[in-house]
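With one protein chain held back, the other chains of the complex are shown just where they sit.
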Amino acid sequence: MSTVLFDVPGPRARTRYRAYAVVGSVAIAALVGYVVWRFFDTGQFEGRKWSWFEYKQIQLSLIDALGRTLSAFAVGAVLALLFGAVFAAARLSDHKWVSAPAAVIVELFRAIPLVIMMFFFYYGLPSTGIKLSAFTAVVLSLMLYNGSVLAEVFRAGINSLPKGQSEAAYALGMRKTQVMVLVLLPQALRAMLPTIISQLVVLLKDTALGFLITFEELLYWGRQIGGQLQFGRPLIPTMIVVAAIYIGLCLLLTWFANYLEKRNRRNKKVIKLDEDKAKMVQLGEASGVSGTMGAV
Amino acid sequence: MRVRTLAAVLLAGGLALTACGKEGTGTDTGAPAGVFDVAKDVKVEGSPTFEKIKARGSLVVGVKEDQPGLGYKDPTTNKYTGFDIDMAKLIAAQLGFAEDKIQFKTIQSAAREQAIINGDVDYYVGTYSITAARKEKVSFAGPYYIAGQDLLVKKDNTDIKGPDTIKSKKVCSVTGSTPAKLLRDKKLVEPDANVVELQSYSLCVTKLLDGEVDAVSTDDAILKGYAAAEPDKLKVVGQTFSTEKYGIGLPKDDKALRDKVNEILEKSLSDGKWDEIYKNTLGKSGSEGKHPTLEKY
């Protein structure tokens, strides 16, 4: 198959590619081999460093930690989606006094690093007498940041719907709220679902920032067990396990997003978005931060 | 064989984590649990806290869980060990409660006063410094240990002898903590380049063992706990440059209980129980333990 950069290879190119493949494989194997050898050489695969896995209490504490990560994710995701929907609607409002403050808030919370927000809620606020638990601080920060990003995703989604949709709805005599809630939002949501889920992957990963404010989530657990002297400080083994869990969870979500996208493509009810704008949104997504959406 | 077990555990892990668990035995985590003679028919006249404990039939003691040799929870058994824990057990025994009647509860530093005020714990034992500000909210029996900021170094280190010898060394402490502040304020080290701040002392100790920092600095009690766990690798310098008096945190208005706890501590200092506890825990670091003088009020 021809790609943008390369034509279908002929016999000479095929030999050349094969040579590259051999050299490349050797180089990659050497690199991976070196790292794996370092793991072996420093005893990271020794039974003792993994024996913590056999203890019931440790397994239970792993489940607890995973539970805290997942609940921070679940609560954060629900709140962020709500926040996003509300602020997207506010930004699309015809009233300047609603849309302007909403725009400012969304822009602000996208510009402030999550870490700073978490520190603010966890370390800063107590001086005013408001004490938040680490969990609340994490969830609130996740809501504000991801909610703001999602608000932009929703807005871009609604804006990229064909104008005929809202015009037809108005022609039927629907009110503004009805048009938004009954016609635009459901279609935009469905069309933007893959993007929304990718943002939720970001949110899931960001729960690990709670580590910095001693929220006892998965990473915190890994560090704690990883420091146990009786197992020879198995930090590398615990980090491997924690990373595998995070990657597994994120891939599961990503897979779900792809599945939805595929189903959408077959589904005739989905309105095709304005190609350019939609593409812009997806590209923004590739950066993992979904920056500013569509020039609208 | 090991590898196969491991693979099996990893595979089965997600599905049946709890089904293949092994109970921890709490090996080599330091001290053998202190066992003390339980006093009988204890009466503390006029102590509301003691009445509450009596009625409940068990004790709730606030402690720390992340300081080896001091107040530490073994993740394989969920059992607490250490100097503070044994101190708490001794007090419990003298109040008439055996070990199985004590429920230990981990309380983070920042939440200590509130936990005592709310009555979530009956008393608190966990590197709790007696300060005037805290005395406004809670009261203290003791001190049962006089700590001071000190330095933990590798066993073979010979150039760090005290606070004046760390000027050009990398010294690690916990982010935003009092010890870190003291290192900077007193200009003991180059404040910018050489103070390393991490989230916990165990991370600092890891970095010390890596050789990336030259010393870890905080209260000697905490440092001795780490040295006690690995006495062949670590040692405490033994030149303190501040004073922290650790007390037993108690509800503010309960003078009767405070007097009782002070009496228990006094007795432990004279009958050798204090030394026994010290020897079993922090003493393993190789550092001597000095008796505190009680400050009753």
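Descriptive notes on the structure:
Labels A and B are assigned to the chains in the order they are written; within every chain, residues are numbered from 1.
To be clear about the criterion, contacts are C-beta pairs under 8 Å (C-beta built on N, C-alpha and C of every residue); 3 or more make two chains touch, one makes a residue touch a chain.
Criterion: contacts and distances are computed from a predicted model.
Taken from the listed names "Raffinose/stachyose/melibiose transport system permease protein", "HupE/UreJ protein", "Amino acid ABC transporter membrane protein 1 (PAAT family)" or "GNAT family N-acetyltransferase", the protein name that UniProt assigns to the chain not shown is "Amino acid ABC transporter membrane protein 1 (PAAT family)".
The chain omitted from view is touched by exactly one of A:F39, A:Y170 or A:F256, namely A:F39.
Contact with the chain not shown here comes from a single listed residue; of A:V86, A:I112 or A:L229, that residue is A:I112. On the side of subunit A, the interface with the absent chain consists of residues 2-7, 9, 13, 17, 20-21, 24-25, 28, 35, 38-39, 41-42, 44, 107-108, 110-117, 119-120, 123-125, 127-128, 201, 205-209, 211-212, 219, 222-223, 226, 233, 235-236, 239, 242-243, 246-247, 250-251, 254, 276, 279-280, 282-284, 286-292, 294-295, using the contact rule stated above.
Contact between subunit B and the absent chain runs through residues 175-176, 180-181, 184, 192, 196-199, 203, 206, 210-212.
Simple rule for what comes next: only the chains that are shown with their structure count from here on.
As a whole-number value, the distance joining the C-alpha centres of subunit A and subunit B reads 40 Å. Interface residues of subunit B facing subunit A in the complex, by the touch rule stated above, are 2-3, 5-6, 9-10, 13, 17-18, 20-24, 27-29, 66, 68, 75-78, 108, 199, 202-203, 206, 229-230. The residues of subunit A lying in touch with subunit B in their complex are 45, 47, 50, 52-63, 212, 214, 223-225, 227-230, 233, 235.
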